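Everything below concerns the one structure shown next.
The complex appears here minus one protein chain, its other protein chains still in place.
For subunit A:
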Amino acid sequence: MNDSPQHDIAIVGGGMVGIALAASLASKPLTKHLSVAIIDNNPLLGRKNIIEKGHPPDPRVSTVTPATISFLKDIGAWRYIEEQRHAYFDKMQVWDYTGLGYTRYNAKDVDQDILGCVVENKVLQSSQLSCVQESDLQKTVYPARLNAMDMLPSSSLTGLGEVPSTTDLYMRGRLAKLELSDGNSVYAKLVVGADGSKSRVRELAGIKTTGWNYSQNAIICTVEHTVENFTAWQRFLPNGPIALLPIGDKFSNIVWTMDPTEASERKSMSEDGFIRAVNDALDYGYGPHPGETSSQGSLSWLTGDVTISAKERFETPPKVVKLSSERMMFPLSLRHAKDYVSKRVALVGDSAHTVHPLAGQGVNLGFADASALSKAIAEGIALGTDIGETNLLKRYEAERKPANIAMMAVLDGIQKMYAVNFGPLNAFRAAAFHGAHYISPLKKRIISYASGEQSLPLFS
């Protein structure tokens, strides 16, 4: 008989992407009855997570794209998010410190209502958790860490009894065995590594990664204005970009990338000093505002159909008046797993790819992974396949790897372009900005790409 707990799927890591996978499985007729283990030592997981509206927003936020929003709607999580704090934005302004160029994106350019929505990570997670909790999915939360993972090659040993035991199935390579930090063992047909950039599952599966650390840190925090902000702002500074994202009410979120020494300084400086530095960085600090007429004449012959936002003037972001959270600092890196899958193992989200947080794309890629993996699992069940089979999992990899690599390359390229302060390159950058601002079809593609639609900006 069944000696140890046996599940169809064990999700290691109950973060946003891991829970998104569970919620996605719970929402599909073919997968909603699966038995799913969630292994995470976060004590909040088993409980209902109620977020009080009065508190200032958590600095850990995500910019979800329209593609992610439709995924969250499909799995039924969006209605919970809408009940909590979230901020849609329909305008985006990107400029740089040289004062040579700026671009304003407008959702209307691509016939959409919004460009994205900023949501606190804990809102995203708790909303999806509500979906999982209310579903038919047989879920078990194991509040522990993963210590070891084992699986044996399939083997045709002698026949089994009428009801094979879990260990018998494990011995025949039909189940993976997970040893947990609390001494328990869990068995599953498929182990999903949703355990972040330092994934233990990835390490135990022997999957190698490539990548590098940027010698940059990001500071994140919540700030308050006197007016409500409806635009996503991003300005490239000599040491990295600063982003000001609306997060609802009169709050905004700051993601400021800089070199590690500067980051430690800014983290420890006085609140007033920090607010001044932020306001400076979003205004006249490091260089002038882009001139509204600069090089416009030389580019006017390129502007076939002028979009509404091409006529829009450069604007200055709303001033920050108050720091509403602690300042958190984390190092930036780029990491990509050589394989996303191996026998009975699949990696999703940051465990497969860690990207530069430049465009807030990380979590969107993770949600797309969760969506693709649950689709592959549903397909496998429809066709009566063992869901841990490599050929099935490869379908998921084939769908997501090229998309993720493309996005990583774009983000890394932008990062590299801005990591260098060199005159001619600055001019080129400015020209690129102007190009992006005025050449409307190209800009449309850039927005659609950043909104999570599949095609590449230049190859569609």
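We adopt the following convention: a contact is a pair of C-beta atoms (placed from the backbone, for glycine too) under 8 Å apart; a residue touches a chain by one contact, two chains touch by 3 or more; residues count from 1.
In the analysis below, contacts and distances are computed from a predicted model.
The unshown chain of the complex is recorded in UniProt as "Ubiquinone biosynthesis O-methyltransferase, mitochondrial", chosen from "Ubiquinone biosynthesis O-methyltransferase, mitochondrial", "Succinate dehydrogenase cytochrome b subunit", "ATP synthase subunit gamma" or "RNA polymerase II subunit A C-terminal domain phosphatase SSU72". For the chain missing from the display, the contacting residue among A:D90, A:D249 or A:E389 is A:E389, taking the whole complex into account. For subunit A, the residues touching the absent chain in the complete assembly are 29-31, 33, 154, 156, 159-160, 162-164, 169, 172-174, 379, 381-386, 389-392, 398.
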